[in-house]
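Got a structure for you, questions after.
The complex appears here without one of its protein chains, the remainder shown in place.
Moving on to chain A:
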């Protein structure tokens, strides 16, 4: 009880000094009378807000002294009873006066007003293709009797009708009757049956759906909840996207242009926009949704970092905030600037930080960034001798070089300014080839040239173009495509690695391949169609197994045989392997040779291969015959009605197929399991017996 004994032993104070708080007093009330202490405690010590419907105290109260209560066995009269059955019960009689009034439960004897129709009314309004008059009469009688308790009615109905059908019939009859009997349509309008007519299909559906929902397992419930949540999310996203797209109809053209900029020339975008008007619209909606989602994800990422940007500020802010040292006297003066970068004599001024009246020395601080490229200039002779090109004229080349000089080899600008429309790659190509040719022409010795970057790595126009195209493709991929590409690349990598390993190992093994090759042509000649696919597979398997065996540098012959057998059986299923082994056993051959010399092992392998082929052929034959037999089945079934010629037409088939099929029983002789279809060769024999 609170560990008071322990506290006593330890010498601790029994009541913790600092924990005494004023407990909120309003929680526990005095337990009301009439309910036990335990029950009251269960409610939490707070009296329930409901008042009991029966005032219990009333029952426990002793009767008032002036009343004399007696209980008597008296007959009861109930207005609910139509018959004259006299029943008795105990009645509380006060002062000799029996209670008056109807039997207290009589008021619960409600009944429904079932409309009764005459035969004429039935003929005129109530006929139904599915219901006959007798049935309808019975239905109404039951409805009257059982007060529209349709479950009971359905149970008692002599014919088997579903509950919904009964309801439907009852309500439609009643509705028709009402309509027929009504004086004016306004009477009817408020009738509940008119306002909400019974719809049988709806109820049936409702009940079915309800039973499905109620019979779901917990697992299914969870799944459904997830699906609904997902659907809700998706619809919300779609709505948001559509709303945003509606606002930004004019934005899609901008997007189209932005994409093409910086890529292979500006010529791409106008053509693409004109050619694909339809597709430009759809991407715009997508991009809006993408923007929304990227914004959301960015916000999430920012939140992930804890709201702090991880980058260090590049400028040391503290340095700026430092007050200047006291000995320095700083003044700012408007002074002229001399920059080595300027070739003209334009005199510019700027504010200069002057310390102790000494202006700063040295060049303008940004002058060092004025780099320029040494663009080679060629003479006309050089052009004639080395630089002529079928596509480029001298004027064009001159212009190109002028622009290159002017714009420091910024080819995007040059391409923009070039008077004729040339792609950036073409301009680059021309410039570099000209420069290279010039260098080669001017060089004293080839040694100088070898280290020139332009000679070591010449510009390749097609490669550049390809690179840009591939880059733009990669960058414009959707996320889905990206994932797919990654998967495909991984797969390709794996395949090439495997192939490389196999090739490297298999390369010196040219004579061994010939060994394998010598066997397969013989089998190939017999089975042109079927053997091709499996033989190529197994050849590759054998080659790789041989390669791996060779990697071992030493192995046991039995191990080698096992590996080869496994390689052969990797291409086929387990059942086929079992059949091969069964066949071997039937033929009296050891599954693992007892004396595994090289020849024995080779023969064993070949035998296994041949058995595989045999089984394959058997299966094929089986299929073909079952196909044929299904055709024959048609003619055979129609035999009693068919004319004679039809029967004769099927005969040559049985004739031709007979001979080989006859040999089947012979093949069964040596105890080997026959996989040929037995029904197939029963039928031709039957035909033969009946026809010939």
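The criterion applied here is as follows: contacts are C-beta pairs under 8 Å (C-beta built on N, C-alpha and C of every residue); 3 or more make two chains touch, one makes a residue touch a chain; residues count from 1.
We take it that contacts and distances are computed from a predicted model.
This complex has a chain not shown, and the name its UniProt record holds, of "Trafficking protein particle complex subunit", "NADH dehydrogenase [ubiquinone] iron-sulfur protein 4, mitochondrial", "YEATS domain-containing protein" or "AP complex subunit beta", is "YEATS domain-containing protein".
Per the touch definition above, the residue from A:363, A:380 or A:603 contacting the chain not shown is A:603. Against the chain not shown here, chain A presents residues 457, 463, 500, 503-504, 507-512, 526-527, 549-550, 552-558, 560, 587-590, 593-600, 603-604, 606-607, 610-611, 613-614, 617-618, 620-621, 624-625, 628, 631, 652-653, 656-657, 660, 663, 667.
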